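What follows is a single structure, and I will ask about it in a moment.
The complex appears here without one of its protein chains, the remainder shown in place.
Showing chain A:
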Amino acid sequence: MIWAKEETLPRAEIEEIQLARLQSTVSYIYERVPSYRKKMEEAGVKPEDVKTLKDLQKLPFTNKSDFRENYPTGMFAVPSSQLQRVHASSGTTGKPTIVGYTKNDLHMWTNNVSRIACLGGATGDDIAQICFGYGMFTGALGLHMGLENIGACVMPTSTGNTKKQLMFMQDMGTTLLVATPSYALRIGEVAKLNGIDPIRDLNLKIGLFGGEGMTEAMRAEMKKMWGEDFLCTQNYGMSELCGPGVSGECEYLCGMHINEDWFIPEIIDPNTGEVLPAGEKGELVITCLGREALPLLRYRTKDISRLFYEPCKCGRTTCRMENLSGRSDDMLVIRGVNVFPGQIEEVLLKIEEIGPHYEILVERKNHLDVMTISVELVDDRLLDKYSMLSALETRIRQGLRDILGLDATIRLMAPQSLQRFEGKAKRVTDLRKDGL
């Protein structure tokens, strides 16, 4: 089901809506947000300079640091009396990012999430279990409102207590799971440990995954766990951009459809800030249109992606963004080689003898970067001979060397011994200190 007619408009009509909303958003922010007005003045741009969509490129970027410098509400364009909701990002370093919503913002957000839910196959008949942490995080309430809006039955089970999650899932016949991909795998694993067959004993048909990226290898793992017919899609968003609802995959799994009437995507070279042509890989920049409480122009997401404008088999004409190949700030530089954790994951998940969980440790020993990757052994057949275990180690190391051009130390561990995550998985530990 396609939720909104805006998802199927011809390109010219989408762009017409975008330009009208962009022009009013630029004037709105110029009048109401002093920090951005200052940036525009420094760049010598006035709202009336935006005459075409291409003129977007004249506007200055908004960065995460702007939120920090204007903490808590300096980026807001409305007084607190007009706010109806406030969320915040996790804020692992320093202060959290505070995000506000007016009544109209909440309405727009809800409908955008409904579109994403429908993209992922959800209908009003679904029983949806939301295993995102409620609270200030946008993910849980965003999906909650979007799914309720399409008529689904929502169970706000939040995170934690996986056995209880399974009890609800089994007793209520949950058909749709909202979680991070790593937690979805964890739930399946705990089911098996408790004698529940995830395919036979549970009714799960749809997974709407977010909070962290899902590689194709992880999707294959997901199907192994939850059955061949399990439709698992990922969707994209972040607190600064309302939360979830920016884009999501449809059943054809060819990138995430962007709600383009509300978000204009651009891909830039992260080093020069120059806009790259469609199809090229770079940092995703998003402009939020029509947002009242927190209008954002050209927000640098730090996420690496590509854009495709060809209409999709699903009938939607909206631009698609390629599944993230990493975050520009997730990238590790090991012995001068750029390494994205996703590349390592792709290699590891293709090896059947080990489980889907892993940890990457980067240290500096004798002035050299050393990467150690811990994985869990799951295949008992290798226990016939020690040499088979060493051969597995060699195979993993070789696979990584082929992809990364780097040597890694492989550490085989017992199953269930690596840490499991209910939210975003933290798989990388970098112990290097610059200059040492």
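We take it that contacts are C-beta pairs under 8 Å (C-beta built on N, C-alpha and C of every residue); 3 or more make two chains touch, one makes a residue touch a chain; residues count from 1.
The definition used in the following text is that contacts and distances are computed from a predicted model.
Novice: Given the options "ACT domain-containing protein", "Peroxiredoxin", "Cytochrome c biogenesis protein" or "ABC transporter substrate-binding protein", which would UniProt use as the protein name of the unshown chain?
Specialist: Answer from the record: the omitted chain is "ACT domain-containing protein".
Novice: Which residue, A:A20, A:L193, A:A278 or A:A391, contacts the hidden chain when the whole complex is considered?
Specialist: With A:A20, A:L193, A:A278 or A:A391 as choices, the missing chain is touched by A:L193.
Novice: For review purposes, identify every residue of chain A that touches the missing chain, sorted by number.
Specialist: Answer for chain A: residues 193, 377-381, 383-386, 389, 411-417 touch the chain left out.
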